[in-house]
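With one protein chain withheld, the remaining protein chains of the complex are depicted in position.
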Amino acid sequence: MTLLLVQILNGVQLGLLLFLIASGLTLVFGVMDFINLAHGVQYMIGAYLGVACAGLAGNFWIGMLVASVIAGIVGLVLERCVLRFLYGRDHLDQVLAGSGVILATNELVRVIWGDAPLQMPMPALLAGSVPLMDGMRYPVYRIALIAAALIVAAGLTFAVGHTRAGMLVRAGASDAVMVRALGVDIGRLFTLIFGIGAMLAGFAGVLAAPLVSIEPSMGDNLLILAFVVIVIGGVGAIRGAFVAALLVGLTDTLGRSMATDAAKAVLSASASARVGPAIASMLIYIVMAAILAVKPAGLFPARA
Amino acid sequence: MRDRAAPIAIFAAFVLVPFLPWGGAYNLAVALMARAAVFGLAALSLDFILGVGGMVSFGHAAFFVIGAYATTILDANHIDGAAPVFATAAIASAFFALVTGAVALRTRGVNFIMITLAFAQMVYFAAGSLADYGGDDGYTLAARTTLLGRSVYYWMCLAILLTAYLLCRRVVASRFGRVLRAIKQNRRRVQALGFDAWMYQLVAYVIAATLCGLAGVLLANSAEFVSPAYGAWQRSGDLLIMVILGGAGSLHGAVVGSIAVVLLEEVLGRFTEHWRLIYGPLLILSVLYVRGGLAAMSAGRPGYLGRDF
Partner (left out) sequence: MIRRVFLTLAFLAAIAASASAQSPVRIGVIATLSGAAASLGTQLRDGFQLGVDTLGGKLGGVPVAVSVIDDELKPDVAVTKIRNLLDSEHASFVVGPIFSNILQAIFKPVTESDAILISPNAGPSTYAGRACNSGLFVTSYENDQIHAVMGKVAQDKGYKRVFLLAPNYQAGRDAINGFKSAFKGEIVGEEYVPLNQLDFQSELAKIAAAKPDAIFTFMPGGLGINLVKQYRQAGLSNIPFLSNFTVDESVLPAEGDAALGFFTGADWAPNLDNPANKAFVAAFEKKYGYVPGSYAAQAYDTALLIDSAIRGAGGLGGKTKLEAALEKADFKSVRGNFKFGVNHYPVQDFYLAQVAKRADGKYETEIREKIFSNDVDPFAAECKMK
């Protein structure tokens, strides 16, 4: 039973991390109709900056704060110098340019920090663990991560749902042309959305840094997962992204831990050792395909 | 398809390459152009559904894998004849496209992109679980497919590419092709005219998949090695880059794109290990300053068709 609890906690944690990344992605796509492939490298930059800033400041918290802000700034610079020329362009052009950004940024990170994975030391305050079950302790940091992500998620939902800027964002996601026609400075709105999205992704990177291996291309697979999340959740919807992110996080985590065991019920041990992990990897895609088969526009699409 | 000069130039270049004085670099030059031809075939098939049909598939590399593994499984059973190998690859790819396309084509836009990715990932992971054929480590072919022996390989690739190109052109120019292009521009109107858009797109998807499956056989023979990596999502991404860089919709643009990507990777790679630092910005610059891709650049006018998926 406690095994299941641990898996569920881990699934929620992965889901929340995905939500932080996917929320920026879905808003940018929903409001600005812009496929931002560069979002994955945003996460990676957050992690690397986290290591760098924490190292320079000698303190995790300062490092995290500074890194998130700088990541947001890097995102804005990227937007201003490269990506803004692609608004209104064909999605395919955005994909091509985004691919170029990914390739160049991954390589740049490699040039600056080298190929070997880096490590980010955990803050002393959160380095302990709490006993969850006999002999198994659950790291405090992960609990803190869940809490932090939930707070940010709540803040984001509130901002989008109950502020004027948030109202414009929702309106933009629903019908961007109309919003512009109503005289709203759409350029500033775009910049705001982009910057916040970039900062969220960078923040997610810093949060995840002590837990994962920090290396070039670390954002690529998460980018794919983030796209799965926004497609399942429905483009442009924060609520959809939240539900979908948790779904993906839980499916992936629980799937990985149970697939092989489930396979053992029908196959031999060595066969299930092969089939199990394959199915575990496929699981989120199967779920996504199934959801799209029934609801081709996702669970909670913002567009009418 | 008024512009004939560019495609003729491209195929002429392919024909000329083995006769130029490369010296010590001869084998390398021919191998590179053969690779460009194989990826050109795959990119061409992707352009057929993407540029012409408006279906952006992020899972096209799955058909590479299917074709390559058809070759593998037959090779493991000591069957190397060109006819059975190509036929199996074609049928397997067509079947997979039929089943997955039927589901995928119910979606639009980014959802279609992701669902094609999902199916490709399933193929990728499934191939990786095939322990008998090396799983993730891949499989070395015991023998090449007949008709694809080392001395004739280049010409066979070129012949198949040319045939596929001409076939695609004919289809695009036909009534079927016109309906396909119309669906891309305004699906609702085409449906209102009484055409079953879904069916037309599905047929196109199956054709493209079959061609890519054949490319998979060629790829397997080029390296005499097959691995699930042929179907990784990054490979589907590479194909997309080739199509878009070359100019989506022009068909020959896909071939130009694949030549460009293959050569750039090789040439840049010789100057520096960090060649992606140059390649990435090159892609970005080409998007910003070359509307319509490389094919449009040489034709001197904007891209072939209006694009708005």
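Each chain carries a letter (A and B) given by its place in the written order, and its residues are counted from 1.
One rule holds in what follows: a contact is a pair of C-beta atoms (placed from the backbone, for glycine too) under 8 Å apart; a residue touches a chain by one contact, two chains touch by 3 or more.
Given the structure is predicted, the values throughout are model-derived calculations rather than measurements.
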Selected residue (touches chain absent from view) among B:25, B:99 or B:173: B:25
Selected residue (touches chain absent from view) among A:91, A:110 or A:170: A:110
Touching residues on chain A - with respect to the absent chain: 3, 6-7, 10, 14, 110, 115-119, 121-122, 129, 133-139, 141, 210-213, 215-217, 221, 253, 256-257, 260, 269, 273-274, 276-277, 280-281
Residues of chain B in contact with the chain not shown: 22-25, 27-28, 31-32, 35, 134-138, 140, 222-225, 227, 229-230, 260, 263-264, 266-267, 270-271, 273, 298
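Please note the rule applied: only the chains that are shown with their structure count from here on.
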Of all residues in chain B, those that touch chain A in their complex: 50, 56, 103, 106-108, 110-111, 114-115, 117-119, 121-122, 125-126, 128-129, 131, 135, 233-234, 237, 240-241, 244-245, 248, 274, 276-277, 279-284, 286-288, 307-309
Chain B-facing residues of chain A, complex: 29, 35, 82, 85-86, 89-93, 95-97, 99-108, 110-111, 220, 224, 227-228, 230-231, 235, 274-275, 277-279, 281-282, 285-286, 288-289, 292-293, 296-298
